[in-house]
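Okay, structure first, notes after.
Of the protein chains in this complex, one is absent; all others appear in place.
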Amino acid sequence: MSHNSFGHLFRVTTFGESHGPALGCVVDGCPPLIPLEAAEIQAELDRRRPGQSRFTTQRQEPDAVRILSGVFSDDRTGGRQLTTGTPIALMIENVDQRSKDYSEIRDSYRPGHADFTYEAKYGIRDYRGGGRSSARETAARVAAGAIARKVLPGITIRGALVQLGPHRIDRARFDWDEVGRNPFFCPDPVAAAEWAGILDAVRKQGSSLGAVIEVVAEGVPAGLGAPIYGKLDADLASAMMSINAVKGVEIGDGFAAAALRGEENADEMRPGNAGAPHFLANHAGGILGGISSGQPVVCRFAVKPTSSILTPRASVTRDNRATDVVTKGRHDPCVGIRAVPVGEAMMACVLADHYLRHRAQVGSNAAFQPG
Amino acid sequence: MSHNSFGHLFRVTTFGESHGPALGCVVDGCPPLIPLEAAEIQAELDRRRPGQSRFTTQRQEPDAVRILSGVFSDDRTGGRQLTTGTPIALMIENVDQRSKDYSEIRDSYRPGHADFTYEAKYGIRDYRGGGRSSARETAARVAAGAIARKVLPGITIRGALVQLGPHRIDRARFDWDEVGRNPFFCPDPVAAAEWAGILDAVRKQGSSLGAVIEVVAEGVPAGLGAPIYGKLDADLASAMMSINAVKGVEIGDGFAAAALRGEENADEMRPGNAGAPHFLANHAGGILGGISSGQPVVCRFAVKPTSSILTPRASVTRDNRATDVVTKGRHDPCVGIRAVPVGEAMMACVLADHYLRHRAQVGSNAAFQPG
Amino acid sequence: MSHNSFGHLFRVTTFGESHGPALGCVVDGCPPLIPLEAAEIQAELDRRRPGQSRFTTQRQEPDAVRILSGVFSDDRTGGRQLTTGTPIALMIENVDQRSKDYSEIRDSYRPGHADFTYEAKYGIRDYRGGGRSSARETAARVAAGAIARKVLPGITIRGALVQLGPHRIDRARFDWDEVGRNPFFCPDPVAAAEWAGILDAVRKQGSSLGAVIEVVAEGVPAGLGAPIYGKLDADLASAMMSINAVKGVEIGDGFAAAALRGEENADEMRPGNAGAPHFLANHAGGILGGISSGQPVVCRFAVKPTSSILTPRASVTRDNRATDVVTKGRHDPCVGIRAVPVGEAMMACVLADHYLRHRAQVGSNAAFQPG
Partner (left out) sequence: MSHNSFGHLFRVTTFGESHGPALGCVVDGCPPLIPLEAAEIQAELDRRRPGQSRFTTQRQEPDAVRILSGVFSDDRTGGRQLTTGTPIALMIENVDQRSKDYSEIRDSYRPGHADFTYEAKYGIRDYRGGGRSSARETAARVAAGAIARKVLPGITIRGALVQLGPHRIDRARFDWDEVGRNPFFCPDPVAAAEWAGILDAVRKQGSSLGAVIEVVAEGVPAGLGAPIYGKLDADLASAMMSINAVKGVEIGDGFAAAALRGEENADEMRPGNAGAPHFLANHAGGILGGISSGQPVVCRFAVKPTSSILTPRASVTRDNRATDVVTKGRHDPCVGIRAVPVGEAMMACVLADHYLRHRAQVGSNAAFQPG
């Protein structure tokens, strides 16, 4: 058991605080002989990197990743850097800490934050930037996710912001290509344009908004998932809920499924290619009985509005006196935006883990091969 | 890693199929010296037991539990049966199997069920009653949950059905005492009366409905939860999502939090008793940064409508030919009803696990003591 | 983490006390589609069963095993019973308990036994027959080992008693065929004849002897083992040391290797068949760097003399008063004898686990396939 690890066979252990010298992770169990360059990891980190638009925190962190172990190249590998099967350690140094910004919350608890609960649990907390509870930790997840994607050739994992505050996208306009064209990872160009104005106003008011993120994995073969307590959806639920500020997770129709009748919800089947059924709908989100069905795996999660806001909130001090807290520092007006690549990374890691779990128990009858 | 286990320090491993000789579980890591009688476990099982009203399956299973190990009594214990710290094995024999009911689905996949995915994964499935994928497995969870409750004196864990199909309770009428007075675990007496008619009609049509269950734990001390990947909410999400037919999990305001602004969502605090803050609201559902805050822990999960229905559905056979499936057998018109005690059991097991995890790393500064 | 489980992917959880209603295990992670009959498990249990000669305890336990879950047969399987990939629960009911034999040790600690330490740890102990600390628990290991053997076709795992008390076999007379012909699992017919007289005398004196067991696995392909902390030899060391009364474990030359020089110890190689090296010696016991080399895996472990003896020993009572303890009950004069099939079972389980671990990370390049 490790509090700071997830996955069983593709196992990720992260470390580091927001204002410490460095953060990073160790990825253990990665198959050998997979080509892996730091630049591939960096490309994913750059999608999550702060300071790229006015809609994310202005902290300037290059998030430059360094591979400390687990890869090898020589003339036998044709100069390509390959994984060796040993643990891959990744390190990202923190550069732009402004710890003094946080001195005011040294002795007060920011409402909605983990300040009080860390202090209650451990009797000590690194208050600088939220310490270990900062969303900065998710950089390590994105780095690990970049490796997970290499374990899963043929699988496409994409995420999008489908709701900003109360404002939802129009599903009829959903376009994956649009996601990379706006600072919100929004798949609806009309919504993206509207959201810019909405979030600008919220930001100037010193307030914040929540969001809903949808992550879809296509190309997942049928058979991944390990019932009863390693169900693919259960592991996705845990993975997504572990992301900072997430308060809800859905698979497929999710909560809307509760309002359906049995006839509507049961995805009908007709004979398909290669001996597998063709599904006529995907209310199930690609998972039945905790095992992938071969359809796209669809997961959504809700992110609460950033708790760090400029509006004063009633709170208490460490010695239990009343105070008002205004969070200065540099913050995202909607942490949900940068949660999009994080959600993708978690999906990738969970699928890589389940691919290896499947291969262990059943062998190689899943449709793809890593490496 | 174990596919059929959950929890780390209060660890539950379940086994058994719907129509096999028996099902059960092994609970490992339970503290010693806790009084435990089979009757206490039986009382919880009886709440989940089928055949108690016309709104659940008519399969008649006494679900009589037998403790095979892990307890001891003699005159030194004053005749009380106490846990010894060794694994507690529980067994429930299956009595009322009617396997021939299922011969029709031997070679066809029921839409919405795990039939296809188990076959795709393992190349074999016990089709009788759904085999391992049957909700019958949840009896073992309820039995384990009864032990977990004994580890957590002072904590009250209660569940209720707050939505049946599209019909929600009126929150203003929420009354925990009402839950035990109707066959739906419904906390709203008006809704309960209406639901009886609604579900009768659905049942007679051979259809089914989904549901939303809410589970609340009161008396949880601040400090339980192990960030980053053993967060209390992440473990709850996994636990609830692992229950049959669950498609979504929320903590506190859940998906509704996405539509709030930062000022609304951040639960303000004022100085409280015993040096701990008094929270003015509980949008967070009692968990901040993955650690309990001392407020009630609030979790909701959505259950899809029962996939076993009498309405014919398009499907395929094992050899990929078109067929129509009608599920006979005996089924719950709303599996969400009996999911209420299951959700309570999962909450109890997760909290017991986190209590022991907390005690390991931090010692005994949590507010309660088992035994 | 589970105190009563071992293995990661072929995972065994045992339960039960010596004088409780039953003992057994749950085997999780077993691949599907492997033929498995209760009779195959029974055959292994019968090799370990007590009361088969005057050199083992006279307790009469049929050790009849019952498979509660995880297998399935119908006409599609040709009537053969196959594993389904779900957990396999096995139960053995206790039949011949004579708990009153142990009332004298209710309040005293038998020297060399776990009586004192269980009481010190848990504050309670099931003293009847040693409760959970009894070697009776090893029946569950042997049952699990029988399944593990089925996962590993082509591997031969055999054990032998190579030392009884101070008396060693003559290596020149080592004959595996001899092992089944005497009540000691002794591979040396001359030694076996001598040991009968020696152990008879010891038994009549109410004393006991220790032993050394050697277990050899042949047909293990190169590549099994997961460095650094899942080394094959480290897992074997843990598995063997967990057997009751074991005080030492060796791989290959073991402690004798410390006295060798580098030239002697390094097993030289010459080109072999199928592209693999041919080793000229096997000082390493088939494991290099924690990974199998393709040579026979050789493991030895030392069992201390049975602590339950008729000679009075100085001890204390639970309330810390001086007493003398004589252990009546029914006991093995040398517990090492019945440890032979237990050691084989642990070897089988460890290898099965590592076969699945290897298949997860590296794929199917190991030489054998289960099922």
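Letters A, B and C mark the chains in the order given here, with residues in each chain numbered from 1 onward.
Everything below uses one rule, namely that contacts are C-beta pairs under 8 Å (C-beta built on N, C-alpha and C of every residue); 3 or more make two chains touch, one makes a residue touch a chain.
On a predicted model such as this, the values are computed, not experimentally measured, just so you know.
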Query raised in the report: If the hidden chain were put back, which of C:Ala22, C:Val71 or C:Val303 would touch it?
Result: C:Val303
Query raised in the report: Looking at C:Arg80, C:Arg106 or C:Arg313, which makes contact with the chain not pictured?
Result: C:Arg313
**Report entry** Touch with the omitted chain, as defined above, among C:Gln52, C:Thr117 or C:Thr156
**Finding:** C:Thr117
**Report entry** Hidden partner interface residues of subunit C, rising order
**Finding:** 1-6, 8-9, 14, 109-114, 116-118, 120-123, 132-133, 137, 163, 165-166, 202, 207-212, 222-231, 233-242, 244, 246-255, 257-272, 275-277, 280, 283-285, 287-294, 302-309, 311, 313-316, 320-322, 336, 357-358, 361-362, 365
Query raised in the report: Since one chain has been left out of the picture, which residues of subunit A touch it in the full complex?
Result: 1-5, 8-9, 11, 13-17, 20-24, 26, 28-29, 32-33, 66, 68-70, 72, 74, 76-77, 82, 84-89, 91, 106, 121-126, 131-132
Query raised in the report: Tell me, which residues in subunit B touch the chain that this view leaves out?
Result: 1, 9, 29-32, 85-86, 227, 356-357, 359-364, 369
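Quick note on the criterion: only the chains that are shown with their structure count from here on.
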Query raised in the report: In terms of residue numbering, is the interface formed by subunit A and subunit B classified as same (over half shared) or different (under half shared)?
Result: same
Query raised in the report: When the centre of a chain is set as the mean of its C-alpha atoms, what distance in Å lies between subunit A and subunit C?
Result: 45
Requested in this report: Can you check how far apart subunit B and subunit C are, centre to centre, with Cα atoms defining each centre and the answer in Å?
Outcome: 38
Query - Inter-chain centre distance, subunit A versus subunit B - centres from mean C-alpha coordinates, in Å - result: 27
Query raised in the report: Mind pulling the subunit C residues that touch 2 or more other chains?
Result: 1, 9, 29, 32, 85-86
